[in-house]
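Just dropping this structure here.
Left out: one protein chain. Kept in place: all the others.
Let's look at subunit A:
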C-alpha cells in the first residue's frame, strides 16, 4: 500500500488532532512529574510552569521513599504481578491450546463462555471473589491478591487466536515426534506465539500493577499492600495537602511500567497485530 499524500491543510489538521489528543493523555503525566519536583509553596501558586522555580525534587523523592515503605509496596506489587502473570500463562496456554487445536464435545460452548467472561468487568465479580477468599481463609494474604486473577478470559482468547494460526501439521508432526499434548503447548505453541505472550504479559502486568480496587477489598495489612494502595495510604497519612511527595511516589510507581513498555514495544505491537506473524 502506498502512502496517501495529503494536502498541507489536511496534514496540519491531522497533526493538530493528533497533538491535541496526545496532549490530553500526556499533560497529567507531565504535570505529575513537574509537581514532584516543586516545593509545597510553588505547587499552590496561581501561575503554572513546567520546570520548578526552586528545585525541590530531592526532598520530595526522599520523603516519598522514607515516610511510607514505598519500596515495600513496590516489592509487593512486583511479587503479586509476577505470581499472577505466571499463573495466568500456566492456565491460559493449555486452555487456549485445547480450544484452538483439540476437538471435543462442547468446545464451542466453552469458548462462548470465555467470550462472556471477557465481557464481564472484574468489579462485577468482586463480591463472589471476596466470599470465595473468605471461605478459603486467604483474605489479607498475597494469595487473596492472586487467586481471583488466575484465569484470564482475555489471555485464553488472545492465545487461542494465535494458536489457531499455527498450522495443524506442526501439531501432527510434534505428536509423531513423541511430544505429549502438554509438551506441545510448552515446547511448540508458546514459543511460536511469543509475541502474543509478551503482549499479554504487558497487559496483565499493567492492569495488576495499577489495580487499586481489589487490593483495597482483599488486604488490610500494610505489609501486603501493592503500590497504588500504598500511595493511597500515603495520602491519608499526609492529610492530602503534601502533594510534592505524593506526586514523587506516583512517578516512582509509574516509572517501571513506562520502562517495561518501551523495552517491549516491538513485541507488543506485533502481538496486537496477530496475523502478521508467520
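Assume a residue touches a chain if its C-beta (ideal position, glycine included) is under 8 Å from a C-beta of that chain, and two chains touch if they have at least 3 such contacts; residues count from 1.
Convention: contacts and distances are computed from a predicted model.
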UniProt protein name of the chain not shown, from "sn-glycerol-3-phosphate import ATP-binding protein UgpC 1", "ATP synthase subunit b", "Succinate dehydrogenase cytochrome b556 subunit" or "Lactate utilization protein C": "sn-glycerol-3-phosphate import ATP-binding protein UgpC 1"
Residue touching the undisplayed chain, where the options are A:15, A:175, A:220 or A:266: A:175
Touching residue (missing chain; options A:192, A:216, A:232 or A:254): A:192
Interface with the unshown chain - residue positions in subunit A: 167, 169-170, 172-179, 183, 188, 191-192, 194, 278
